[in-house]
Structures are given as structure tokens and as C-alpha cells.
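Taking it in order: structure first as C-alpha cells, then the write-up.
Omission of a single protein chain aside, the complex is shown with its protein chains in their original locations.
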Amino acid sequence: MSILLEARGLDKKFGRVVALDNVSVSLRRREILAIVGESGSGKTTLLNTLAGRIRPDGGDVFYDGGAGLRPLSALGELGLRQLQRARWGFVQQDPRAALRLDITAGGNIGERLMASGARHYGDIREAAAAWLAEVEIDPSRIDDLPKHFSGGMLQRLQIAATLVTGPELVFMDEPTGGLDVSVQARILDLIRGLVRRLGLAVVIVTHDIGVARLLADRLVVMQSGRIVEAGLTDQVLDDPHHEYTQLLVASVLPA
Amino acid sequence: MLQASGLYKSFLLHLQGGVRLDVLRGAALSAAKGEGVALSGPSGSGKSTALRALYRNYLVDTGEVLVQHRGAMVDIVTAPAETMIEIRRETLGYVSQFLRAIPRISALDIVAAAAIDRGVAPDEAREAGTKMLARLGIAPRLHGLPPATFSGGEQQRVNLARTFICDWPILLLDEPTASLDAGNRDVVIRLINEAKARGAAIIGIFHDSAVREAVTDRQIHFQLDPHEKAMA
Partner (left out) sequence: MIGYNFAYLDEQTKRMIRRAILKAVAIPGHQIPFASREMPLPYGWGTGGIQVTAAILGADDVLKVIDQGADDTTNAVSIRGFFARTAGVRTTTHTAEASIIQTRHRIPEFLLRADQIIVYQVPQPEPLYKLEPSRAAAKKRHALADYGEMHVKLYEDITRFGRVAVAYDHPVMVNERYLTSPSPIPAFDNPKMHKMPALQLFGAGREQRIYAIPPFTAVRSLDFEDYPFHPGRAPESCALCGADNSYLDEIVIDDRGGRMFACSDTDFCESRRGETP
């Protein structure tokens, strides 16, 4: 599988805080990469930089949209927006920030379709209903307002609203953060199934090693803006080499 | 089929003040088509480490593990991640000692997923999965349930089913029958021998001497002394 997304030598500072220090990482089609680390490690900054939401101070992000790897900086604002609108997806940690709570569930799911040019109400509605079923929300709730949904339902709605355009690359920022454990399990299961079935490439940020083990093929461990260890998920977690990785793995509470 | 040589593996335990454990010092082993090889030795001697190194679950410091994959010999120690994933999907099977239960996925789906990953149609995969689970004595009423609530032995049998549903050119087995009774143990022996008859190379750790004798043709003995490794 060819390389879909590649970061080379990313640097980013916020004031005096070094968020990214010479970070390089790559992702292939249909691959799931987890970025693991604690708060302040730079993992969210890395995710946002990969997704084109933040411009790095140094280095660049390259994406292969079918014509070879090209830097995001060469895309232009409109090109990047169009990419983010349909071929890419971004699942945020807080679904309330990503959804419109005063627009119906169907409208929320249809939004990306409409933003990409969909102009047939019936088709949009059908796609929305199908995706509600995919994320295990009763399709009869298509006209309900999300402000009455539970946290887990909101997150599933966000996932539906993100995947409806059939993106090939999805970024996820702690998609199960803040949810009850049983709800988390359901959503992780959903993500796992959808990602495999749709052949998505995914970059997922998580502080939860269990999530990384469940979902990811490969893993990078971040500390203070640097990648300290990288490799196959099971290898990094079962045979951690770097001191920080060993600490992370040892800190997981057994059930 | 598989040839490992010059395997050196140390564990540097940063959290224990930087203690270094030299577990593998130049270990070597191989397995040919249709051959069964047992790794034996006292606990702590490195046999489990060696087995995991063959799967790249542990990463050796130096050494070579050549595996016959898609017609060529590939060194999995230096292979890129995507090649390793491919090898683990097509060529190298691994049965761990315990099942890592994923919440909400039924036993049948866990077993069928392995086949579906290989490209088998979902219906066919589920059919084959049902048969395999039955063969390993998992009652039909359990097929649709997630294994998290199963007994240790039942979980291990699901684990075994997940691997044996596919044909593997090379199979790595880590104490596959440890939690099984005699009847199920015999089923596993048959499964392993059927795989061998199809040309699979088997490398495993078998505590149970009866199993070991039934499925392996030679042993590689690991010794506790970290400065010597002997081959039986």
C-alpha cells in the first residue's frame, strides 16, 4: 500500500512551549495509526497539523490525493477546505463542538453532503437514515434535535456525519474521551467495524493504551513534542524500549 | 520455511533502575515445511521470548528471522511495518496463551473475522467458524456471545479456533493446551497434525509432554545460563 499521508520534520511552538520537535510520521492507505501520549505531549498538535488545521513552523505535511505526495501548503485554502470537507474526516473529542445542536440529526449528517454539492433532498435524507442505522441510532430519530441525545449518541452522530461523504482518511481526537466505559466499548467497536469495512486510513490520538491496542496497527509514542518510540502496536506495548513507553505501559491499571 | 539465527535480545528495565536482562544470546532455530519444533527449557530461559521474537511481538536487538513469504525469504526483524502486517495476515499464525477478549464481539465473529481478513466471504467465514467452534467443543449457544464471560478454557478454545480457521504456512503456538482438558487437548493435537500434513511448519512451547510428543519432531532446548544456548 502506498503512503497516503506523510509528515516530515514538523516543528511547532506556542510561545515558548515546544509542541512539536522535528516530528516525522507516515500513514499508508487502510492503516490505523495511534498517537499515544499524556497531556502536553504534543499529540493533539500533531493531529491538528496532519489534518491541516494548524500550520507548522517548520517542516511540512504531504498528502497523496491520487497524483503523488504533494505538500498541503501547496494546496491553497480552497483546496484544503474541499479536501477536509469530503475526502478527509475529523472526529472531535467533544461532539457538541462539532455538531449543530439546533439542527436535526438528519440535517447534521447531511451537512457535509450538502457542503460538497448534494442538491437532492430525498437522496440526502436516505443517506442520513442509512448512516443513523450504521451507527446504531434508531433511524426514526432523523428529525430529532441532538440537544436531547446522550453523550454516546452524540458521538455516534458525529461519526455518522463525518463518514457520510466516504472519506479515505479520518482523524480522530480522543473519540471516546469523557464517555462511560460501556459506552466507550460500544463506540470503539463501532469505529473498529466501520474502519475495517470501509478500508479507512485513520490517525487516532488517545491517552488510553487499551484503545490503541484495540484499534491501531501502528503506534507512535509522544513525549514533550517528540516521538520517542514507534512501531507495530503490539510490539511497542509488549516490548517497550524507551523509558517513557515503559512507564506508560506499566501505569495501566489492570481491570 | 523459517530460519532464525544470531538472535540477541536484552531487556533494559528503566523503571527498575536500568537493570539489564540478557535473555537471548545468539539463539538460532529453524523449521521446515511439515516439521514440528518444540522450544523447551525452564521458565526464564528465553523460550517464550524467542517465540515472540519470531512474530516480532518482541523486537530482537540483533539477529535475523527469515520467513518464506510470497515465495521469497523475508527478514521480519528489518521488514517495514506494512510487510510485517502482511506476513501476519498471510504467512505467520500465532496462538497466544490467552485470548484478548474484545468487548461486544461474539465468539463467532471473532473467529470469522480472521477468515474475512484473508478475503473469505462473510457467510462462508461464519459457516467455517461455526464448524471450527463446534470442533473445539464450544456449545452453539455460546457462539453468539462475547467471550469475555467464558471460562478460561472456553476462551482459549475460541483463541485456537481463530487461528486454525485459516491455513498457515507457519504456526507459532505458545502453550496452546495449557487450560484445556484431555478431550479438547486431543482435538488440538489433531488440528496441529492436520496443519502439518498440509505442509505447515510448527514451532511451539508445549508444557504437556504428551502434546509435545504428538506434534513435534525435534526440540530446541533453552538453558537458564544466559551465556550458553544448546540445541537438542
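Chains here go by letter, A and B, matching the order in which they are written, and residues are numbered from 1 within each.
The rule is simple: contacts are C-beta pairs under 8 Å (C-beta built on N, C-alpha and C of every residue); 3 or more make two chains touch, one makes a residue touch a chain.
Because the structure is a prediction, the values reported are computed rather than measured.
The chain we do not see here touches A in the full complex. Of A:His120, A:His148 or A:Arg197, it is A:His120 that touches the chain left out of the display. Within the full complex, the residue among A:Glu111, A:Glu134 or A:Glu174 touching the omitted chain is A:Glu111.
Residues 77-78, 81, 85, 100, 103-104, 106-107, 110-111, 114-122, 124-125, 143 are the ones on subunit A that touch the missing chain.
Everything that follows uses one rule, which is that only the chains that are shown with their structure count from here on.
Residues of subunit B that touch subunit A in their complex: 11-15, 52, 56-59, 81-82, 84-85, 100, 102-105. On the side of subunit A, the complex with subunit B involves touching residues 1, 28, 31, 185-186, 188-189, 192, 213-214, 217-218, 231-232, 234-235, 238-239, 241-243, 246-247, 250.
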